[in-house]
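The complex appears here without one of its protein chains, the remainder shown in place.
Chain naming follows the written order as A, B and C, and within any one chain the residues start at number 1.
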Amino acid sequence: MIIFQNVSKYYDFHTVLRNINISIQKGEMAFLTGPSGAGKSTLLKLMYMAEIPDEGNILIEDLDIGSMKMSQIPLLRRNIGVVFQDFKLIRNLNIFDNVALALRIRGVAEKETKALTSEALKKVNLRHLADSYPKSLSGGEQQRISIARAIVAEPLVLLADEPTGNLDPGTALDIIRLFRDLNSQGTTIMIATHNRELFRGTGKRVLKLDGGSLVGEELG
Amino acid sequence: MIIFQNVSKYYDFHTVLRNINISIQKGEMAFLTGPSGAGKSTLLKLMYMAEIPDEGNILIEDLDIGSMKMSQIPLLRRNIGVVFQDFKLIRNLNIFDNVALALRIRGVAEKETKALTSEALKKVNLRHLADSYPKSLSGGEQQRISIARAIVAEPLVLLADEPTGNLDPGTALDIIRLFRDLNSQGTTIMIATHNRELFRGTGKRVLKLDGGSLVGEELG
Amino acid sequence: MSYSFKVAFKSLYREKWINLLSIFTVGSSLLIITLTVFFLYNLELITGHLPERFSMMIYLKDNLAQEEVQNVLSTLRKRPDVAKLKYISKDEALKELKETLHDTNYILEGLDDNPLAASFEMRLKKDFVNAASAAKIAGEIKKMPGIDSVYYGEKIAEAINLLKRSVENISLIIFLTIALGVVFVTYSTVKILFYRRKEEIEILKLLGATGGFIRAPFLIEGGAIGLMGGVLGTIGAFAFYIAVTYRLSIVIPILKTLVFPPGLLIALPLTGIILGIIGSAIAIGRLRL
Partner (left out) sequence: MSYSFKVAFKSLYREKWINLLSIFTVGSSLLIITLTVFFLYNLELITGHLPERFSMMIYLKDNLAQEEVQNVLSTLRKRPDVAKLKYISKDEALKELKETLHDTNYILEGLDDNPLAASFEMRLKKDFVNAASAAKIAGEIKKMPGIDSVYYGEKIAEAINLLKRSVENISLIIFLTIALGVVFVTYSTVKILFYRRKEEIEILKLLGATGGFIRAPFLIEGGAIGLMGGVLGTIGAFAFYIAVTYRLSIVIPILKTLVFPPGLLIALPLTGIILGIIGSAIAIGRLRL
């Protein structure tokens, strides 16, 4: 469950998000779209507390973000899987360790970590790259590793920021199928994207953002 | 002019490019497409010598890359503008300086640098962000800054790697229009992309890469 | 936890050249500190026997009555610049001379009469211990009745004493600066480790890692570098000890102070570990999540 109540976010004199109200049910899958600079990434960042709202309340799975202590942030983040727009892979760790990190942070036993990591790499079709380092991967491969890391720990909420920007249409559809599987198992999912192919015909809600305001909503 | 003659590239035991033959005329504009990991970025990297071919010859605007001395690499690169897949903006420089860098490297006078930089920022519609730093820009804004930097010095050759992966369809079309303008002024352009909208209806050559081999060619 | 160790040791290995440099830096810093302490300790032992205070000898005229001596004493006692007065009788003076002459004191055996004068050994208050006021005071006292002569040739002693103190001060300054230097070196060494992984830390935070999870590999890496530096420092100190004792051999009594303190074998590596961990902790700083 994700709820935004009158949320605004400013940078200096520049309003990035203006009076946002959103309500996403537990187990729902929704899309977020809008032109470059509309505020999509910022909106996602507010959910995992990489940014703090200047006004309004945000509730994530019953947690009130406004009244949360700093020490609780890691716990919140461990319940959210994020596919970052710029991947954020760790250079010095190989692909396996990059993905496994999400489990190790959560204190999962090493044996289970191995099994779950292999499975996640298989889901994005990159198990053969387990021993490679991020630098030697293509853009699309890096993006899929970022996706594998986001889903490996089976988080309650999955946030994906432009998860197919570096993927060919075929691979992109594989990924969206993967997300729908996860969603059918109960994961709440929010995907920010420019790629209309992703939500076309899904029947899911598509929130439209422009210049920091929600300007409409449609079904994909 | 870009010519590949029987070019191959290996990493360890892994063939990334196999016996590639390409001939792009001076002033031509071509597209390169293919699934994730096909070798598009590697092919572009060979042209600006970020990678060295293991076999075959490459000619860029009459320069034979194989027989080039290390000390000539900077000269080659100053004749090529590159839009990197991961943007490669410099964190510690503001947007203006990031773009101006391409001119300063070429020893352009400061006054001209200012004028040309402003013009390039205007072309990608981001002149208002001149004083910002890369970190505070959205993904699509960063991508457009990378484009501005690639074109600001009016290079002989422009290579763009997935230049619209983080752009909404409208902005993407603006960018492709910008590239076509440059091309009509004589710049040789090669664009690697998954986005079919970019080349649909342009009438330009589209090279298809898959698993490291050229598997076909069509007109967009 | 085992994961933190794995990451730390991988990083130690991956950047082995920089780490070797760091280990060497920490090791030599610890060695310098050890040598400085060692040096200061021995300097104290050597110079500890040098005269501590400035004294002035006031020789009385011969055959002064008890009363007259008493007069001189009370006049001197009233002076504001006198810290301490000690009467040395003719007999005591002769005894002292005999001790000074040592093996050759038989030359005094032929003397019928004690030729030496009684005297006061006078210590000046700190504020007056300098050439100008000593000269002035000596001049004043010499004019008093019953005084034969005043001797304040201990200028040399004063010089040695002041020099000793200034050497100690220089050493202390060197020591403090080096200690500060060690902290800086450790700090900047770990700061390098930190910059190498700044991006990694940012990502770890975003993935929900706790402060402890993020810090652990750094602290382990810093501690390991410190430990190895400490071991290197110990080896250096031991090598130095061997070299010094070999050269000085068993001749010199002061060598008793040159016993290699076995505590160093534990103290240096331990100091290394602690410095490494502290340096790491400072370099990481407060992790804002």
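The rule is short, and it goes like this: contacts are C-beta pairs under 8 Å (C-beta built on N, C-alpha and C of every residue); 3 or more make two chains touch, one makes a residue touch a chain.
In this text the structure is predicted, and so the values were computed from the model without any measurement.
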* Structure fact -> Touch list for the missing chain, restricted to displayed chains, reads B, C
* **Residue among B:Tyr48, B:Phe179 or B:Phe199 that touches the chain left out of view** => B:Tyr48
* Have a look at C:Val7, C:Ile32 or C:Met56 and name the one touching the chain we're not showing. => C:Ile32
* Touching residues (missing chain, whole complex) on chain C -> 18, 21-22, 24-25, 28-29, 31-32, 35-36, 38-39, 42-43, 46, 97, 103-104, 106-113, 115-116, 130-131, 151, 155, 158-159, 162-163, 165-167, 169-171, 173-174, 177-178, 180-181, 184-185, 187-189, 191-192, 195-196, 240, 244, 247-254
* To do: Identify the residues of chain B touching the omitted chain, counting contacts across the whole complex.
  => 48, 50, 70, 73-80, 82, 84, 88-93, 101-102, 104-106, 110, 149
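The definition used in the following text is that only the chains that are shown with their structure count from here on.
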* Among all chains, which one's averaged Cα position is nearest the averaged Cα position of every protein chain shown? -> A
* Structure fact -> By Cα centroid distance, the chain farthest from chain B is C
* Structure fact -> Whole-angstrom distance, CA centroid of chain A to CA centroid of chain B, is 29
* To do: Could you grab the centroid distance between chain B and chain C? Build each centroid from C-alpha atoms only and quote it in angstrom.
  => 67
